[in-house]
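One structure follows; several queries about it will come next.
Yeah, one chain of the complex is gone here, protein chain that is, but the others are all in their spots.
First chain written, first letter: the chains are A and B, and each begins at residue 1.
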Amino acid sequence: MTERAPCGRAAKRFPPGGLDARRASRATLIILLAPALLLYAAFMLYPVLRTFWNSVHTIKPNNVPAFVGLDNFRELLGHDWVFWKAVGNTAIFAIVATIADVLGGLLLALALFSGAPFVRFLRVVWFTPVLMSYVVVGIIWVWIYDYDWGLANVILRAIGLGSLEQSWLGDPHTALWSVMATHIWKWLGFNMIIFLAALYALPADVLGAAELDNCGWFAKLIHIIIPMLRPTILNLTVLSFVGKMMIFDLVWIMTGGGPLWSTETVSTYVYKRAFDWNTFDLGYPSAIAVLWFLIILAFIFGLTQIMRQRDRLEF
Amino acid sequence: MITRKLAAALLVATGLGWAAVPKAQAEDVTINVWTHEADEDAKVAFRELAAKNLEAAHPDVHVKITWYEKNPLLAALKTALPAGQGPDVLYVEPDWTEYVEAGYLAPLDDLIDWNNIEPWARAVWVVNGKTYGVPQEAYTNEIYYNKDLLKKLGVELPANAQFTQSQFLDLVKKAKAAGITPIAQGVGDRPFPGAYILGEALLRKLGKDDYRKLWTGSLSFEDPRVVDVFKWTKELVDAGAYPKNFMTLKLGESHYYFYTKPGALMLPMGSWYTGRAFVPEDKGGQPKDFPLGVMQYPAMDGGACNQCKTSAVGASFAINSASKHKDIAAEFINAMSTPEMGKRWIETVYLQTGIKADVKSFSGPYAAYFTELMERQKGADYFIGGPRDLTRGECKDSFAQVMNSAFPGGLLSVDQAIKMMNTACFKG
Partner (left out) sequence: MNPLSAAKPFAGKSVAYPRRAPLAAFALIYTIVSGGPFLWVAMMSLRTTPEIFASPYALPSSIHWEKFVDAWTKSNYGTYFWNSTIVVVTAVALLTIIGAMVAHCLARYRFRGNRVVRFIVLSGLILPPQLMILSLFQILLEYRLYNTLTGLIIVYVAGHLAITVYILEGFFAQIPQDLFDAARLDGYSDLEIFWRITLPIGVPALFTTVTLNFIILWNEFLYAVVLLTEDDKRTLPLGIMHFMGNHQLDVGMVATGLMIAIGPVILLYAFFSETMIKGMTAGAVR
């Protein structure tokens, strides 16, 4: 694949790889890979295996872990309705917020790309929420949703829609959606930047050709831009979806899973069962985590399959 | 060469992390204390004073108090204690039974000077013959109300400060009609305030014995007396007794809602109301001239014990069973529990206490309040402990979700609520 000029000195220094820059000595590989692999073994793989082990035990403080077989899973699948409630909430959250995130991010990116004024300024401002921690965002938005003086109700009253005022985070019907809106608000800027990067990387000649074809902006979007962005859309959808399947921080800070479990997610439930319940048992929450991981895995697999299939169908 | 550089960089980087871990002091002993009530100035001052007293008496002892709000404290304790870590001395409440059961608290029978503690208060903390907590705060459940608003509604409090159940319902309706929130209560960050009215009504209707049976699983929630009380409470709820943001209103916020903005007629609360209300106004305390009154929970028709009321132990202190300095930790708790400190508690916090204290005359800006509070204790027949002290597991959880939150929040019918409580609590 490459030229091989004879060069004795270098060849002597690197006997195993020779001059092929695609090969490296074993020592090099070990030096480069060992730190990462050791870290992984000790702080990722071992914990994962440990969680699987935990999931078939009952682990209480000051007690020897007791093997319980699949009891935890049986309880989980058969009797634990809070878990199923949490699964439902998480699924709604993951699906709706992912769609909104990806579409919204694309919309924002297009707005900037198609020449909104002050692009540089907007790009910076729109990205700001991404920088804030969930704690900060959560606290601010709890205020925004406050029944008495929160911005949401104040605006509704101001424009004469006072009858729509809500205890946004206090009503089981609106709480999940309210938290979701905050989450979307925080992450839209991130998706925007990624899309913007992809848009700027589009080959100019294709866009130019479309221009010459007298192709309308909207038609250009549907027929040229979106198909060309497909890999980005796929990546963002999967990343965003997986991230939301694990959502914890914002929910924990804003509602703690309430009211009446209406915002309980799988992650908050795992946390509660491990560190908030009176049982102090680590086995059962581990079983939830394991089961949920398997579900996520299946989802990712399915999602990529669907996306690929559509690719194949249309091209 | 490059390898060495890299290794050096790694070392520096990890070294930075190691250096960040502070080293423990060698000779002096530092007692770590974690306590709730960070936002209650009088209690902060009280405990800091005890720490200072102990440090003055023992120069080689340092007391480091970390102040928390209740939920962050619980979150911190529930990871630290299973890890065998955490503070030497921790704030506890009698309903936190799981800490005792998990073995996180050290038995205190031989460590503490029990002569200074009221025996009835100590009894709250005895489990299987051992004592696990030292009571500091004691309280009774009261309904605080705004005297001016009551007058404005043209209603007069009966001489015994207790309305009947129908009078109370009328009062709620009247207040609502006048555009005043009848009861400023919220369950945004606590598992109990929403059940004050319902719980106290059950106590008066059932009497002490049956009330205890209800919580310990030997009296059904389908008992007609219980159903009656639920129905009455439902009428209150439907009449708009609670604010619209009931589900999210936090405990501290409900105080502010009651006495400042937007203002409400009543606030049912433990008598530890003072901790948040009697602080400067710009810190969320009640206005200086606020017309605060105290009334009894309403009498139930055919109630077995309408003079009954709940009295309970609140803030208490325990010692971590993993503590290496239990004896010194006990010294700190003793320093908070002397008769002088007990007196100081009453005079600065305006609240009952489990410490033996001899207070004959009250002075200070809130003396009138404390006199009124004592007035409401005359002839009272106390039931010691609240529902959360008596229930366990699923029943305790359902109490928090159903009786504290969903039912008064108007999300459940009487039948649904009764059924959910019975499934969780009644053992037949």
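What to note about this one:
Just so we're on the same page, a residue touches a chain if its C-beta (ideal position, glycine included) is under 8 Å from a C-beta of that chain, and two chains touch if they have at least 3 such contacts.
Every value quoted in this text rests on a predicted model; they were computed, and no experiment measured them.
By the touch rule given at the top, the unshown chain touches A, B in the complete complex.
From the options A:Tyr40, A:Phe67 or A:Trp84, the residue with contact to the unseen chain in the full assembly is A:Tyr40. Among A:Leu76, A:Ala97, A:Val179 or A:Ala274, only A:Ala274 touches the chain that is left out of the view. Although one chain is not drawn, its touching partners on subunit B can still be listed: residues 2-3, 6, 9-10, 13-14, 16-18, 20-22, 38-39, 66-69, 71-72, 75-76, 79-80, 83-86, 250, 252-253, 255-256, 260-261, 276, 281-284. Residues 1-3, 5, 7, 9-10, 13-14, 17, 19-25, 28-29, 31-33, 35-37, 39-40, 42-48, 50-51, 54, 108, 111, 114-118, 120, 122-136, 139-141, 143-144, 149, 151, 154, 185, 188-189, 193-194, 196-198, 200-201, 214-219, 231-232, 235, 242, 245-246, 248-249, 252-253, 266-267, 270-271, 274-275, 282, 285-286, 289-290, 292-293, 296-297, 300 of subunit A touch the missing chain (whole complex, contact as defined above).
Basically, only the chains that are shown with their structure count from here on.
Centre-to-centre spacing of subunit A and subunit B amounts to 39 Å, using the average Cα coordinate of each chain. Partner subunit B is touched in their complex by these residues of subunit A: 31, 35, 60-62, 145-148, 167, 169-172, 258-260, 275-276, 278-280.
Subunit B contributes residues 3, 10, 74-75, 78-79, 81-82, 97-98, 101-104, 188, 243-249, 261-262, 393, 396, 401, 405-406, 409, 411 to its touches with subunit A in the complex.
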